[in-house]
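Omission of a single protein chain aside, the complex is shown with its protein chains in their original locations.
When the chains are written out, they are named A, B and C in that same order, and each has its own residue count from 1.
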Amino acid sequence: MKKIDPKYIPLLATAVVMVALYAGGCLAYPNFGSLRVLVNLLGDNAFIGIAAVGATFVIISGGIDLSVGSVIAFTGILIAQMVGHGWPPMLALSASLFIGLIFGAIQGALIHGFALPPFLVTLGGMFFLRGLSFVVNPESLAIKHPFYLTTVRALAIPLTQRPIVTFPLTAQCFIVVVIAATALAIYTRFGRNVYAIGSSEPSAVLMGLPVATTKIGIYALAGFFSALGGCVATFYMQSGNPASFVGLELDAIASVAIGGTLLTGGVGFIPGTMMGVLILGLIQTLITFQGNLNTWWTRIAVGVLLLLFIALQKAVGARRR
Amino acid sequence: MKKLFPLLALAAAAITFTTGCGKKADPGTGTTDADGKKKLTVGFSQIGAESAWRTANTQSIKDEAAKRSINLVFSDAQQKQENQIKALRSFVAQGVDVIAFSPVVETGWEPVLQEIKQAGIPVILSDRAVDVSDPSLFATFIGADFIEEGKKAGNWLAEKTGGKATIVELSGTPGAAPALNRKKGFEQAIADKPDMKIIKSQSGDFTRAKGKEVMEAFLRSPEAKSITALYAHNDDMALGAIQAIEEAGLQPGKDILIVSVDGVKAAFEAMKAGKLNCTVECNPLIGGQVMDLAEKLAAKQEVPRRVFSQEGIFDQSKAEAELPNRKY
Amino acid sequence: MAEPQLLEIRGLEKSFPGVRALQGVDFTVRRGEVHALMGENGAGKSTLIKALTGVYDRDGGDSRLDGQSIRPGSPREAEALGISTVYQEVNLIPHLSVAENICLGRQPSAFGFLKWGAIHRRAERALARLDLTLDVSRQLSSFSIAIQQMVALARALDVDAKLLILDEPTSSLDENEVAELFKVMRKLRTEGLGIVFVTHFLDQVYSVTDRITVLRNGKHVGEYATTELPRLELVARMIGKDVSEVEKMNHPPADAAAPPAAAAPFLEVANFGRKGSIYPLDLSVKPGEVVGLAGLLGSGRTEIARLIFGVDRADSGVLKIDGQTVTINNPRDALKQRIAFTAEDRKVDGIIPNLSIRENIVLALQASRGPWARIGRAEQNALADRFIKALGVKTPGPEQLIKNLSGGNQQKVLLGRWLATEPKLFILDEPTRGIDVGAKAEIEKLIASLRKQGLAILFISSELEEVVRDSQRVIILRDRRKVGELAAEQISEQAIMQMIAAPTGESQAVLHPSS
Partner (left out) sequence: MNVLSDLLFWAVFAGGLFALRQQRIFWPLLALALLLLFNNLFTPYFFNLEIRNGYLYGSRIDILNQGAKVMLVSLGMTLVIATGGVDLSVGAVMALAGAVAARLMVVDGHGFTTAFFGAIFVALLCGAWNGALVAYLGIQPIIATLILMVAGRGIAQLVSDGQIINFADPTMVFLGNGHLLGLPFTLTIVLALLAATWMLTRRTALGLFIEAVGDNPTASRYSGVNARLVTFLAYLFTGLCSGLAGLVAASNIKSADANHAGLYLELDAILAVVVGGTALTGGRFYLVGSLVGALLIQTLTTTMYARNVSADIAPMPKALVIIAVCLLQSEKARRYLSRFTRRPATPPALPSPAVAPSVIASPAQP
């Protein structure tokens, strides 16, 4: 048997935890094993998952993005406002994706161009967009366009008839994004350069890689994915709310860490992030199924998991040295 | 070292399990009680624990379910709509008989309610309404009439002041139904009183801390001297504001009349102390009514579309007598 | 000379704030030769290489590759021109696979998608050129440094390199690995490549290179055919001497009139070493004695100092202070034993740049007293004033930030930092490097006076002249081994140079040359 590359150990651990949580849920609660729970897991966590995929690229490159939650909220309220003013939804969606991309690129340019810490720049971005969301519209706004009311639902793929379970558009987007992002990470030069920069930026410079464009590109990509998460969130909620998704960036970062991505950069897995998101979702679902546990157990459980995975990464890293 | 990794993973799983499903005694849904009768399962999704009112509401529902040995699946959304939607969908997956929830905001419920409808589970809206285009998406709405509460508050103030007041308003979380409607009702009540006007209105997020902070800002404004009344959308904000007023060297309840909504115990204590003038009760103890509706819905009986919770209005004169009855 | 040289550099200039790193340097490399670039610290080797590979832009001069004037603006451009580099530290991406490291930035792709099969095949081909077969899909960091270095070489050759620069590629390789590398270098030479080889190991220079260029202090010293330049001569050029001159100059051994050192050594180490850093050796320093460590860069001088001071941990041998065996696990332990150490790289390991002179001076003494027993401000001022005066630090006042001082003055402050702790053993690693002549002389004078006051001093310098002038005993190092020891009258630059220059195996023969 080929020896397991140590960098895959955290990923494997993630998979084991995910399967264990799921299996445990199935054993402990009736209906936990139903198809609907699986579909819900994907559909309910789609927007955070998509944003976390963007955050994965940032973290692989050794950075951090705190603006995720604000971008999602901003995108949501912006789309709601634009559609409310009679824009065709497709135009509103594309416009907000473009804005997300540009916003991310600006953050990236500040980070790379002025050698500013990503932490502070994206913190600024987070505050800025949160405030701007309230400028767009201070209250939550329903989207009542036929596209949202009927088309989004019609696009769900029916799975079973009795009971009716469909595979919602949000989950489809999530799957597509994970596949596309995995391909981007593994099959493009840009993707490989992200890993190279995160592993050793000075080496990447000496190896003649386009560090500047890649770094700006990473944040632009993260902005794009966050905005896409915002679009998917509007499918999910059919509304925009400037006060929503506060603190989501932390869940995203936690998912990325639990997904086996090295927080110091250089190693990371898009499917791992997906598993991390699903683990967070599973914990939430388990607590809901239990029905009498306070939800703040979710936070404590996530904290404990985070600690375990960081310790695991540390142990693997130390062993290699 | 290679052996360490599965161990670690197992430990991780074990820990999440002990936290995630610590008490496995409760066997979940679809169980029968001693008589062999099928036990009713109700899923309830609460907004969070942001105020004393809310925790009393939660307690009432939990107590009532326990009393009637209804299997309650309870979930706290921590003020996040996305959490609440997840909980609702999870209720569907669990196959509960009836779903009840207090929506965080009015908008954004269409898709999940559609799904619940498809699954054939009746929905009770508790305490707050939703904004959906298809009225069949929920079976009934129980809770206070927020507009009515606003009106009551406005009318009381009009009566008390003889239709002459300069009012500041501490409103609730932007976009939340009680905030919108308590404002609307109050404005309706004072619409025909030319000498009553709201000069300032800002959100205090239904919390004490924010209520205090915003009230302080009101008291620093150029119009501060002219303020004669405060209307707060809930008691917690009013209690915060009372502190701000006292710190300003004014006497709450005298220099500035205060009327708020909810009727929590602390508000009655404040009234007893003369610091709060009136609270319009918004009864959180609707557990009994919710469970009544749930049982009827599960038995496929007709229920009214709109059920009002029983509530009154209390001013200082009634406060002392009522205080011992306040559990929350 | 009808055909142009492969690489021709004329009059290259490069300055940094306060330093002229390259002053009119010439450098030529022919096709099919291995060309050694030699020089001590600060000679300008790495600046020259960085200017060549586009990391730095030159200030003046001209470089031509194949007769074409070139001025690469980045490593990428240099690579496109056919100049590839392998650095001392493996500058690859440890977390990526071997194949990726070879192809990164130029992976075969179709429609924007990488063709992993092609990447692997290309990497295998590139490694095959070095007679190496590896599982190219494995992570780079799972291989030994030697293999990683080979991968770096494969990457460098993967573009159509005309000129290959090997910047100290051997410093972390063992003998067999070096032999492997040389085999590859010779093979590449026959393929017509020009190879620039930077190393500190004389044996290696003589076994693989065709010609040698020596730099010193940013200037071109000379270009020689390897076979025509005796070892001794090479060493002399590198350290800035002329052999005939050295033979004439018979420095009196340092301060013969010095009081005899105490009988018992303050520090004694036996069989003391660390894998991959320095081979086990014996060494002792007595109070009132300066022991010089002589050897070229990379010979293990600094490594010994780091081991004694507890920066690195020894994995063999014992260390005795005043005859007692002690364990020193970190600099704090060393400080407790009254050992002081000024590191070679002032900027990185010495100064706290944004703190004042006063704070820099009191730091070590304060550390030895612990955080709670703060040295009062008056005492701090007194200490600062005392050492500023005693060491002649040129500064407007003790509250100046140390980063605003010149190198020599920074060094004096650091000496002050340690003298304040009243050490019994002072390890000075290149205390005179990169500072002006006046300050150098002052520091040498200081060393002598400290010795007279009874300090034990371990003195590391690449300036042989200084070592000879200031030491009572000299330990000579070569290739991370102690190769000899000279005492009192035996000490002369010539003797030291001979020992440094001796090919491996002859070292014992010249251990005690008669003077």
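Here are a few things to note about the model shown:
Keep in mind that, in the parts below, a contact is a pair of C-beta atoms (placed from the backbone, for glycine too) under 8 Å apart; a residue touches a chain by one contact, two chains touch by 3 or more.
From a predicted model like this one, the values you see are computed outputs, not experimental measurements.
Looking at the complex as a whole, the chain kept out of the display touches A, B, C.
Of the listed positions B:89, B:152, B:183 or B:208, the one in contact with the omitted chain in the full complex is B:208. The chain not shown here is touched by just one of C:144, C:227 or C:330, and that residue is C:330. Among A:24, A:125 or A:259, the one in contact with the hidden chain is A:125.
Interface residues of subunit A facing the missing partner chain: 64, 110, 113-117, 119-121, 123-128, 130-132, 134-135, 138, 242-243, 250, 253-254, 257, 263-264, 294, 296-300, 302-304, 306-307, 310-311, 314.
Listed for subunit C, the residues touching the missing chain in the whole complex are 17-21, 23, 42, 216-219, 221-222, 236-237, 240-242, 245, 309, 311, 330-332, 334-335, 341, 343, 348-355, 359, 362-364, 366-375, 394, 403-409, 417, 434-437, 440. The chain not displayed touches subunit B at residues 48-52, 55, 76, 78-79, 174, 200, 202-203, 207-210, 212-214, 216-217, 220-222, 224, 236, 240, 243, 247-250, 266.
Going forward, only the chains that are shown with their structure count from here on.
Without subunit A, contact groups among the other chains are B | C. A straight line joining the Cα centres of subunit B and subunit C is 72 Å long. A straight line joining the Cα centres of subunit A and subunit B is 31 Å long.
Separating the CA-averaged centres of subunit A and subunit C is a span of 47 Å.
Here subunit B touches subunit A in the complex through residues 1-2, 4-6, 8-13, 15-17, 19-24, 26, 28-30, 43, 71-78, 80-83, 85-87, 89-95, 105-108, 110-111, 114, 118-119, 131, 133, 173-175, going by the rule given at the top. Subunit C meets subunit A in the complex at residues 55, 74-79, 85, 87, 91-96, 100, 104-105, 107, 109, 112-114, 116, 138-139, 141-142, 155.
Within the complex, the subunit A residues that touch subunit C are 5-7, 183, 186-189, 192-193, 195-196, 198-200, 202-210, 262, 266-267, 320.
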